[in-house]
Structures are given as structure tokens and as C-alpha cells.
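First the structure, then my questions, so here it is.
All protein chains but one are shown in place.
Lettered A and B in written order, each chain numbered from 1.
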Amino acid sequence: MNRTGTAAADSGSNPMARRVERLRRLRVRAAKTLRLLTRSRMGLVGLAILLIFLVIAVAVPFVLRFDPNDFTMNRFAPPSASHWLGTDDVGRDVFAELLYGARVSLLVGVTASAISVAIGGVIGVLAGYFGRWIGEGLMRFTDIFLVIPQLPFMLLIAALAGPSMFNIIVVIGALSWPSTSRIVRSQVMTVRERIFIERARAIGAGDGHIIRKHILPNVIPLMFANTILIIAVAILTESTLAFLGLGDPLVISWGSMLHYAFVSLAMSNGAWWYFVPPGVCIALVVLGFTFLGYAMDEILNPKLRRR
Amino acid sequence: MSIPNFGINAADFSTLCEWGFTDLKERKAFFAMLVCAMMVLSAMAALGIAKPARAQNEIPTGGTLRIGWLQEQDTLNPFVTNTVQGRMMVKLFYDTLLRWNKTLVPEANLATNWTTSTDGLTWTYDIVQNAKFSDGQPLKASDVKFTFEMIRNLSLSAYYDQVKFMSSVTTSGDYRVIVVYNKTVGTVASDMCLVPILPEHIWKDMTKNEILAATNDNPIGSGAWKLESWTKQTSVVVDAVKDYWGTAPYIDKAVFTYYSNTEALINALKNGEIDIIPKEVPASSLSVLNQDTDIKVTTNTDLYYREISINCNPAGGGNPTLRDVNVRQALAMATDKQTLVDLVQLGYATPGSTIVQKAASYWWDPDVDLFQFNISKANALLNASGYLDVDSDGVREAPGNASLELSYTLLVLSRWPEEMRTGQQLQTWWKEIGVDLTVQSADANTINSYVYPSYNQDMFLWGYSGQPDPSFSLLIMLSTQVGDWNDCGWSNATYDQWYDQQATTTDPVARRTIIYQMQEMVYNQSPYLVLYYMSANGAYRIDTFTGFVNMPTGLNSDVNIYTLREVHLIKATSGGTTTTDYTPWAIAIIAIIVAVVAVAVAMTRGKGGKEAKGSEDKPAPEKKA
Partner (left out) sequence: MNLRRYILRRAVTAFAIFLIILTLNFIIFHTIPGDPVRTLFQDPRLTADDRARLEHLFGLDKPLFEQYLIYMKNSLTGELGKSFTYREPVGGFVIERLKNTVILVGSASVLALFMGVAIGVIAAWRRNTPVDFGLLGGSLFLYSMPTFWLGMLALFALSGYAPSGGMYTPGAVYANSLDQFFDLLRHLIVPMTVLTLVLFGQYVMLLRSSLIDVLQEDFIVTAKAKGLRDRAVLRGHAVPNAMLPLVTITAINMSFIVGGAIQTETVFSWPGIGRLMYDALITRDYPILQGTFLIVTAVALVANLIADVAYAYLDPRVKVE
């Protein structure tokens, strides 16, 4: 990497000033995004839903009146003043489980999508930047994963890896990146051809430098919107895998609650309070992330914004 | 069929229309959507109307008994099947020389009478003369001889234990079989209830490989039933053999329908889609079914228990502290089986004790001195044995080895989600005696790969089903079975001796005394923590059929062959075909299709055609950004 080239390519030669400048630009962009977001009803609703659940997830230990792991003989008790959402098949407080499950579901969603975006981002940037050989190869690799039906593939891998929280996160993260890498690649390819990159290259900037200083700042906002959408998918997928019995059976998530509700015959027992709330929570959180993600996408995708 | 009113009045409706719909076409599209919604809803209403009608029309008729189950057989090959369902099917298609009666005592079957020589070595059976296989060939003594010899000579493991001591099998005429044993065997009568008699002309040219690879999809036997069809993971249909040599079944057909989840199974019985669930009714649905006046619920002990197998194999891996009997006893004292019964099996089971199934009531030892659930006694035992919590982290360490903690992993079969509850509860109790338990869900293959061949597990939760005779249940603990059935690696020379002794004791009382000793020894040594003797919970509808036989192992099993033979219609007139009024369903489907097509037409119509006035068209509002 060529340090001198770096200095010349940027606006100022003082590293401190450059950092300040970059921070300023970032803040301006964030403010603009936020301003646009507040104009978008969809984004606002999404944000509101997510904030509520975030508060719930963070505040869980302070509001829980029951230990979600405490077995009692009070099975399938309907909602009452003491058990707001009744009890489950082993007499645990459903409301407590629901709050506790919020943490797990959000955690799985965020972690898995972070893994996915990291993989997808790296592959997308490399494929977009290096074009020809490496790029083509990486894209064919992406195509393979894009065409494989995801849920069956995840079932296969998760079944072999054994049921655990960690495996679920890794499986979701490692198998849901292809769409990200495609989006990132196409963005990188448009940025690559811009004048300032030509200029940087002309004065001898290395690939690593160009990627870090010029490419990444231009694709990260897009990746951010994509991350939010992937969180929604990851939460849905986690609930599905858990429902099909591939989740960690000892960890309470909304998906595992539905799994236990299904196998413990909550439906025949008429215990709607056991299987309705977790599903509503999943749907709301996924909806929140989807709204937010689409709103972000609309803001950050220049073609959609132009009118 | 009425269009339901969903409480929208005209004023609301016009507001709804003004809500962004600015031209007529669009309003039409919206109307089409609304109609679509209405039609779907009215279709649902039509289904609702169908319900009372169904009670009259959909009553199952004809002599077809519809059975629901949650697991189907793996194969119909008697030498390969590894499931209770498979063994039950084998009993439908094949006969045995003897059979268990309704109180699990061997009685005459193909053999109308049998005698034993005074030295107990020679057994003579006279078999029925009018039995024939489903391909029309008669069943003769030579088929019996062939079956026993084939199993012995090819050492076909499924029934090898039942014939291994036979030194010769001879026939006298077409209907007499003489079996000579090389030592006295205490289990001959129950062995003869197990071995299916096969047609020589079908099996005689098969090699061992061929036998083990056969799917036997068209089983030819002398049984009361004949296979009509088996659609995998859907249903098995069997037809009654009307000219059966014994008493032929009353019903014409039995259909075993496979359900992939319990909700659907229970629903099916409640809806009258099936008539009987022989033994797989989950405890959590018994109270629901009990409320249904058309359904009768039965419970009975099953020949089945679940246990925690603790790795005692001195040559194996796993945590070595488990090889100390004191640790195992402490774990046993810290396990409240009654609570587990109430919690996990909702009270529909019996707290477990010995390794013989309680349903084998003659052999099961009721007087074993049980460990009482007592956390402080368990703690005292561990203290006295030198297991102290040296580093005060809440988990005890082994005496003289501060790095060896009493920290174990319990493997639980993933297809038994309810047992995860057991694991969670054990975690709580055992924590109080300074034992750290990790519960891990695993499939059977994973557990097998831990156990075989090197015994690397700490402990795992498993289940064993037995036979009315306890031989098999006792065999598990033999030292010779380490690496095979003996999955805990426990062994004891005295126990092995007792086993051989009971096997050759023909006097039941004397044999039982030995078997009691064996049970007590294993209980005290605690290589298995037998958690509970499971209950076989069955349920059947009382509106069409009657004559169900409730036995240990449930309403229908490899032991209870009687329900299918004795069950019959309450009213003969209801026999015949299933007639169902599908009209409401047809209306519902057509309504949905029409609705969707209406929307599609509304959307695409007018393409390039006559347009509304230009003034009505106005562009969508711009986004102000």
C-alpha cells in the first residue's frame, strides 16, 4: 500500500482533519437518512415497533415476575391477574417466556444477519472490484448458493450439526448471504468506474486502500439496509427451524415456544394463549424490520428516490 | 348460502371507497377484491353449515376400522423390522405356534396342544390341520421345522435367541413337530409366542443377504389378515382373511393411517376421521378426549419404560466418577420419579424401579427397597464418599482430583421433546447435590455413535420395550452384551450366573425368585435410573364399533392381537361405502376460483380498450421529498 498516494488522494494532508471531515460527512448522511426516514410512514411505523420490542428485550430482567424456567403443576391455566398470558404445558408463565424469548429471537436475528452480511459483503466487494476472473468465479459460487432452496439446505445442515443455538445462528448466517453479495457487487461495479477511483489508481493507490477508502463508504449504507431486511428473514428462519425441532430445546425463543405448543397439544387443549402471542410477536418484529428495511432501501436506492 | 354481514354500514363503506380511490375503474377493482373477500368468507360459512350435516352423513360405515398412529412400520420383513409397529404387522400376517392370552399367559394357537418330556428337553406340538397361507398353500409341520432351522442355521438375529438351544427339529406326519433342546430352557412357551411361522416354499432358496435385504412387501403368511396396500407415510390397508383357520375377524378391513403430528391425530379422532388410536394418545390430550361423549379413553400399563443409562464401563470414556456406585446412588436419591411422572407424563405412568417392565407383572419385583427422594441424604452420601466442593464453585470434585468435577452431559433423544423437560428438572435437583448437568438433545445416530464402540457418553435417556417374558429385559445387563445391548457397560459375574440359572429353570416360582434377585441387584447398583413405566393410552369412538379389547400394551399391539379380531359394527346396516356430502366444499372452492378470476379480469380488462374520460385520470400524488 502506498501511504503517500493516500495523502495526496484525499482532500487534506492532515490525518486528523481527514478523520474529522469523514465524520462530518457521515453525520450529514446519517442526518439526511433520518430526515427521510421520518418522512416515510412505513419506516416510522417499523422503527416504532422495533423500539418497543427493544425496550422489552432490554428491560426483561426488571419486569419478570416469574422465572420462565420454573415448572409448576398449574398446566394450561388461562390468562388471569397473576398470569397475564396464562401458563404453558409445564405450568410456566407464558408472559415471562414471551419477554425472555424476545431477547433470544432478536439476538439470533441480529447475529445471524451480521454473519450473513459480513460474508455477502466481502464476496460482493471482491467480486465487484476485481471483475474478470476472481469476480466471475465468486459470482458463480454465489449462484450455486442462490439456487439451492434455503430451508431444505438448512434443515439438512442443522440436522447433521445437531440442535443448538449456536448451530442455528451459524447455519442461518452462512446460508443467507447470496442476495447481499449480488447487491453489493453491482453497487461496487458502478462505483469502481467513477472518476475519483481512476484518479486514486492513477497516482498509485493500492487495491486495499481503494476498497477501504473509496468503495466501502459507498456500499456500506446499502449493506445497512440489506442487513435490516436480512434480520427479518433470520428471525423468521430461526422460528421455523425451532418449530421443526432443530432449535436448542432448552433455550426459550418464540420459535421454540411454538414448537412446544405444537407438540404439547396446546391447540387441542384450547390453550390459545400459548401459541397465539409468540406468533404475533414474530410477525410484528419481522414486519418492523421489513418496514424499516424497505424504507431505508427506498431512501438509499437512488433510482427509487428519484421522481 | 347467505352473505355474511361484517358490520360495515353504508357510510363507512363510502368512506372506505373515498379513501384514495379516485376513479371508477379502480373502485371496480376494489369491489372485485371485496367480493373476493366476501366469497371466501361465505365459503367458510358454507363449511360451517356443513358441520351438522356431517354428523349424520359422515359416520364411518362398512366393516372398515380406521386406526390412527404416529409411527408406521419400517419394513414388513420379520427379520429386519426394528419397530413395535413392524412387529405388530408381522403378527397380523403370520401365526405363531402359541400366543399370549389377554392376561399375557401363553396359550394354544397354531399348536392346538403341546407336551413336554419329563426331562424338559423335548417339546411336541400338534398343529391345526386347516391352516393355509394366503397364496393357498397349506401350512404343514414341515414349514415349522423349516422356519426354526432357517433362523438357527443362518443365525438370523431377530429370533435367534428363541431357537439357539434347539438341537433338532423333526416332524411326524404333516401336523406334528418335535423340538429337542440341548439344555432345559425356561422360556420355551413365550419363545413360541414370538417366532412367526413362514412358508417354506417362499423362503427356502433365499440366502442370508437376500433375507436381510428383502422388503417383504407382499407378505405371504397364514395369519388372519392379508396386506392390501401400503402407501408409505400415508396408510396401510389390511383385509380380513374370511376363510381363516381360526375365528375370522368380523370386520372386512383395517386401515392404519399415519399422522405426522399428534394434533392432527387427536383432531382426526375427535372429527370421526378415525375410529381408534390404539396406544399413542399423549397424556396431555386425555382430559380433552375424556370430555367427548363419543370417545372412550383407556389407559393400561405398557411393556415399556424410559430410563437414564449411566456409563459404568471401566474401559470407556465419559466422566469416571460415574463408575462409583455411590455417585450413581446419590443421583438416584436426587431424582423424584413421582414428580417426573406428574410433570412429564401428567400422571399417566408409574414411577420406575427395576429393569423388568411392570406390565410383565408376574416377573416384576414390587418389593425392591427403593431409594427415597432425599436431597440431604444424597448430599450426605457424596460427602461420606469424599466428593467435596473443594473450590466452592457449587460443583463437587472427585476425592484427590480437584480438576475432576461432578459435571455430566445427559443426551436426550430429539424426537422426545417432552423428555427435555425431564432433563431440565434433573438439572435443578442435581444442582442441589453439587452436580452440574448439561442437557443435550441428540438424534439416535448421534447417541449410538457416542456409545458404540468406545462408550464415550456420560449418560443418556432411552427407552426399552419388552416382552411378557423378562428374558430380554434381563439380557441387557449381561457382561457379554457390552458393545451390544448393554449400553451402560455395567457388568457383574454373579448377575451373569443368575441369568444362565434362570434361563434353564423351568419351575416358574423358582425362576421368579432368581429374577427378583437380579432386579434388586441392578436397582441398587443403579446403572439404569428407570424413570417410569409408561402407560399405553388408547382411545376409541363408541359410535360405530364395539368389542375393543383393552390389554397391557394398549388397544392393539404385537401382543394385543384381539381387538382387530373381536371389534365389530354396532349396527350392521351402516356397512358399505363412505358417503360424504362434498357440496359445500365444492361451493367453497368454486367461490374462491370465481373471486380470483373476477379480480384478475377487473385488473386486466380495458387494456387498450375504451378508457374513462381523461379528466378522471390523474397521476399518483408525488412524494414531497
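What to note about this one:
Just so we're on the same page, a residue touches a chain if its C-beta (ideal position, glycine included) is under 8 Å from a C-beta of that chain, and two chains touch if they have at least 3 such contacts.
Here the structure is a predicted model, which means the values were calculated and not measured.
Considering the full assembly, A:Leu287 is the residue among A:Leu64, A:Ala114, A:Val251 or A:Leu287 that touches the omitted chain. Considering the full assembly, B:Thr257 is the residue among B:Thr96, B:Gln162 or B:Thr257 that touches the omitted chain.
The set of subunit B residues touching the chain not shown comprises 19-21, 23, 25-26, 29-30, 33, 40, 43-44, 47-48, 50-51, 60, 62, 64, 66, 68, 74-75, 77, 80, 82, 157, 209, 212-213, 215, 231-235, 237, 253, 255, 257, 259-261, 263-264, 267-268, 270-271, 273-274, 415, 443-446, 448-449, 452, 483-485, 487, 577-580, 582, 585-586, 588-589, 592, 596-597, 599-600, 602-604, 606-608, 611-612, 614, 617-621, 623. Even with one chain removed from view, subunit A keeps its contact list with that chain: residues 41-42, 45, 140, 143-144, 146-153, 155-157, 159-160, 232, 236, 239-240, 243-246, 255, 258, 261-262, 267, 272, 275-276, 278-279, 282-284, 286-287, 290-291, 294, 303-304, 306-307.
Here, only the chains that are shown with their structure count from here on.
Distance between subunit A and subunit B, defined via averaged C-alpha coordinates, is recorded as 41 Å.
Interface residues of subunit B, counted against subunit A in their complex, comprise 261-263, 266-267, 270, 282, 284-285, 287-288, 342-343, 346, 412, 414-415, 417-418, 420-421, 423-425, 439-443, 446, 622-625.
Partner subunit B is touched in their complex by these residues of subunit A: 36, 39, 69, 71, 73, 75, 89-90, 159, 162-164, 245, 248-250, 259-260, 262-265, 267-270, 305, 307.
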